[in-house]
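In this view, the complex is presented without one of its protein chains, the others remaining in place.
What follows is chain A.
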Amino acid sequence: MRVRTWKNPAWWFLLPSFTGVCIFYFIPYIDVFRRAFFSAAGGEFQGLDNFKTVLTNPAFQLAVKNTGLFMLVCIPLLLFLSLVIAVWIYRHSKIGNFLKTGFLLPMAIPVAAVVLLWRILFDDQGLLNGVLDRWGTGTCEWMDTRWAFVILVVSYIWKNLGYHIVLWLAGLSMIPDQIYEAAQMDGASDRVIFFRITLPNLLPMLFIIAVLALLNSFKVFREVYLVAGNYPNESIYMIQHLFNNWFRDLALDKMTAGAVLLSILLILLIFLLQKAWEDRA
């Protein structure tokens, strides 16, 4: 018997959060979308001019380039490393549980403490330079050179590795043991088991983990901002820096156009990921 939609309790449970999402996300997004076509001063209709201005803005280009590069480097690296460690932990459950906690610890460290750690380590007069100086190899201005990008990547991976390991472990635990036992009885090697059984069975999890990694990659801005301020080294000047500075200077037209472009790009990325996942499935 078909239950009428409004009588389905699921809708009622969804209602509170859906109301919040509408008030805090959908409606503001529609307003942002509308504003992207108007000038901040005077409110005249601009057509696509704001988008042209943003796309030709060298600061926007630099920020998009850096953010894109960061994602391209970080996300595959993070997914690969976390998968390898997760599989190892899964196979060595005794020491694995202890290590799992260790990998999760960076997530529990507050941003302020991470920032302090960065400063202690990477300051011109910091710990790392102190060690290099003692070895006589010469010091480096870590945060004011291209090294800043490397530090950012390492920091992002260090902080998010544990979380992604846990996600992979959840995926691994969902693979039935019988499949492994059957493969072992058929004489399959560890390598074959991994590539033929583990990996294909983890694919459904890959989509979720990739989307989460993508969204988490935006959060690294907090650390960069607190360490290097609103104008860091050009190699770590991210899209959030630009939005942050536009908001400070009330460049609302550019900001809304940039936000619309970014959201379209993200939606497109997620859509492509989903499509790839569905095709595989």
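Note that a residue touches a chain if its C-beta (ideal position, glycine included) is under 8 Å from a C-beta of that chain, and two chains touch if they have at least 3 such contacts; residues count from 1.
The working rule: contacts and distances are computed from a predicted model.
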item	value
Options "Cation/acetate symporter ActP", "NADH-quinone oxidoreductase subunit E", "Extracellular solute-binding protein" or "Ger(X)C family spore germination protein": UniProt name of the undisplayed chain	"Extracellular solute-binding protein"
Contact residue for the chain not shown (choose from A:142, A:207 or A:237)	A:237
Interface with the unshown chain - residue positions in chain A	7, 9, 12-13, 15-16, 40-41, 43, 57-59, 62, 124-125, 141, 144, 229-231, 233-234, 237, 242, 244-252
